[in-house]
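Every protein chain except one is present and positioned as in the full complex.
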């Protein structure tokens, strides 16, 4: 039995960050009410980060609404500065930002690198948008053009995706609120009031230069303090190894308890491709955090002791310990460590690669190569933020920082 | 393979409300690290409330830590006023408040009234504490005495459970923060600084009387605006009906996909009793939100169209509509409505009782019958808050308010 | 030499409550830049309240800007609901709210009841507006009509002055922020989004009923906890007695150090009247907190020991103590107390009426007689908030509460 679509007039969403978020456009209603979008309620924005920052259970659903709210505000600011933006363009830009994360699965990073292979959340997201567009009889045409940067008015795309997009302006503020890390607090409203357009591209009024510097710094701090927090990363690697092991067990014929859609990916042998998306996508859009954690809880009782061990660690928060080292261990030293671990834990030395390993983590997310931020002066001239910045040497902010970690169970003595 | 217990010295938990919560006691560590307590990470404090207040995904784990943090603060305040509290009593009071919600299952209210029958979260909680106490060789003796009000120093129990306990002081503040409903903002620290002891019972210094009035009012507002919000309640009734239907289907022999522990309760025929808790409790302590939502998602594809329909509604947030009526419908009028619904939706009139029904909701949680709040004056005299209150007539706050609602699917035209 | 008026394009004001407040209208610029308005920078919103709430040094200037900011927001909300408001009406409503407190002097309540006699801040305010209107060639015509409720569109007046005006919506929030009294925190934005118009009058959408109840309660709490805090009131009575004594000394020919304008009022014998406002008003618009506190500091060294004593108390915060009594003292008992005080302090019994006296304080500011709040339902019907309220019995909120206090110096033993 199909449930017919609801009709609506105006809808208000509660949000602890902005108070109220109001929707008054039927297209935006339909997007939000669509099961694909409602699914985002069940996908946490920060995955396993809640194992370190216990308040960080906020969903991608709420972030998407929040970013749309900032888009509304940005459009209103730009219009007040004489930039023309049509009603249709506003609607399309809002639709684009609502949908910008629609391709994310649960614990996206771990998922994409393990059991969903061949596509990533951006590719998947665009395909989902196109499918929804077909369902909506082309109503998302302009939104998709904006999202893919094929629309003539470039700054609309930049509001959706750039160094200064409403995505970041929302998530930094939101993640800071829910983690309680005050370092990430940014004046999103302040920044939005400073937005302008210069030669068709998004720019920032000169009086906002301090706020921009603060914004870039806050982002960097959030990377090391939250997104790349060593314990968060440790949990993510454990999850990845769980999924890799599960897929290995599935390939070997072991029967694993999981939801229908999760089993589809565990037992699928081929990589996913856009050309055959019809099949795998109908499973993908059913996946959420509940499929993932359900399986991991069930696998505690599975017959493979290694998989069981890893699942028990994740569920009971007995994560792998981490040691920050100046340089990676030699292959030999690592093997040696794995041998010690094998003795302590009763696994084979080969199996220990799931529990003892090394990884390098870089804050690469921070390049200012493309789409850098333009500061616009009252006299109409413009400068790149790296030149306009007055408080910090910008080279500093562009540098890539890499840290090397060794991961190991607490049963293995490792000084 | 068993994972040996970790040793620790000091541990800090991040919390967006209090910033940092610090633990420096090995017993409290052991409680927090116990799988029973870690399970609370996966149980949301407010259940389906996040369908209305999208930020309200906070866990019972974080609430328990927060309440313990307030206990630390309350003990410190009372000591500064000359009340003697030993180290052992402080530890026990903290252990008691940490464990006060340990008996909650996922979506507790719905669970207890449907598939877990015969016991409630308080009975279960006490049993879990006793089991942990056996495991900890009696280290929780005093904590259990405080929890059950069998300890000689009564105000310690009152800090755990009374009209003024650290439970409420935390949850009102926390729920207000995550829902964004500023009406519930209370000055928990302010209230705690006003705590005192009068004739062995918890009391409030007279200068805190306005804060107490505000606290009682905030609680009432939160009831109607959040906990009993009509859409939240509608979602909870839908969930209850899903579970009732599932149990009915299970009884009829239908095979339902669910986790091992969830299946245990679905297919169990007897009520649970403390005397046979050894069996059912080992399943209960594995249940969390993931078992519940996993099943509901899977049951969208089950063969019973009614169960499938209800599950689809909950997952895609197509909840039952609600109509507030001055008095309940007559049995006849309700049946009539169910018949109309049956036609519109293709179910039998009898099945429609799952989708069309009426309920009365009362804010009964608010009686001041027992353990009312004592205001302590500088001259040593004391009054009940209902007499001491100067801003509001207290009778007003004690009244019970009842509202009557009819629930129905949006496909059924009902004005 | 006259300083020619500046020209401006757009101006942004920093505010810790709203972040930014933007002005883009030349008339509003001119008002803000006018010396009469700049004077409000030097008049604290809450007078001597900072002797109890040390953070409460915020100015009437900032409050006026804040209220105007809420007016902008209210106009935008009403327009989004289809209410037509012209550009000119918006400008006039903003001008009216900017100027609504322009007639306040320093420590207004004390001032008006002592040395500025015959007029109050509302009468003075209107006269100042009219003078500015003449200076601005009639540009304030409509603003004055709105302020005086002579404009045809009544809800605009109600946004300036009613139970629900932007004045209160700003000051409750602002006073709460600067005092730190969380009891007064209200969701101003939430309330504003609920505003509507019913039969030409301001109304509140039914879904805002809880917020309205919270707003009325918050106001009442702020009255007792801040505005009528017994120590604040004690300081205000001391200030009034200082001014009365100073005027008495001035009448007796004593030379008192004070600013030119302050001296004008101290030595003036007649009451002020609108018909002769040309003379006294040019002095009034120069008065600010600095005139007042300067004099009081200087008078510490004056030859009248009573005036000196009172001034020293205020400056060094040795305020009169207060005792809350169930009923006022008899005239005889009061005299007796004053005699005791005379002995202890070396003043005459008659002079002691400045230091020992009794007063009754009522929260009369709270009547809902006129202009009560209308709740508007979706079906177009409307109810008074006193009927619509669902959480509190409204009679409760309307009651007048009176408290009786005796004031006395701490040198006088009084149990």
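A, B and C label the chains in the order they appear, each numbered from 1.
Criterion: a contact is a pair of C-beta atoms (placed from the backbone, for glycine too) under 8 Å apart; a residue touches a chain by one contact, two chains touch by 3 or more.
Small disclaimer: the values here were computed from a predicted structure and weren't measured.
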{"item": "Which of A:225, A:308 or A:386 contacts the chain that the document leaves out", "value": "A:225"}
{"item": "Contact residue for the chain not shown (choose from A:142, A:186 or A:258)", "value": "A:186"}
{"item": "Touching residue (missing chain; options C:318, C:383 or C:404)", "value": "C:318"}
{"item": "Missing-partner contacts on chain B, residue numbers", "value": "12, 19-20, 22, 24, 80, 187, 189-190, 193"}
{"item": "Absent-chain interface as seen on chain C, which is shown", "value": "1, 3-4, 6, 13-17, 19, 33, 35, 38, 41-42, 44, 50-55, 57-59, 61-62, 65, 177-181, 259-260, 286, 288-291, 293-294, 297-298, 301, 305, 309, 312-313, 315-318, 345-346, 410-411"}
{"item": "Touching residues on chain A - with respect to the absent chain", "value": "182-183, 185-187, 190, 210-211, 213-214, 217, 220-221, 224-225, 390-393, 396, 399, 401"}
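The working rule: only the chains that are shown with their structure count from here on.
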{"item": "Copies chain B and chain A - interface residue numbers shared by over half, same or different", "value": "same"}
{"item": "Chain B and chain C, separation of their C-alpha mean positions in angstrom", "value": "44"}
{"item": "Chain A and chain C, separation of their C-alpha mean positions in angstrom", "value": "50"}
{"item": "Separation of chain A from chain B, taking each centre as the mean of its C-alpha atoms, in whole Å", "value": "31"}
{"item": "Residue numbers of chain B (touch at least two other chains)", "value": "none"}
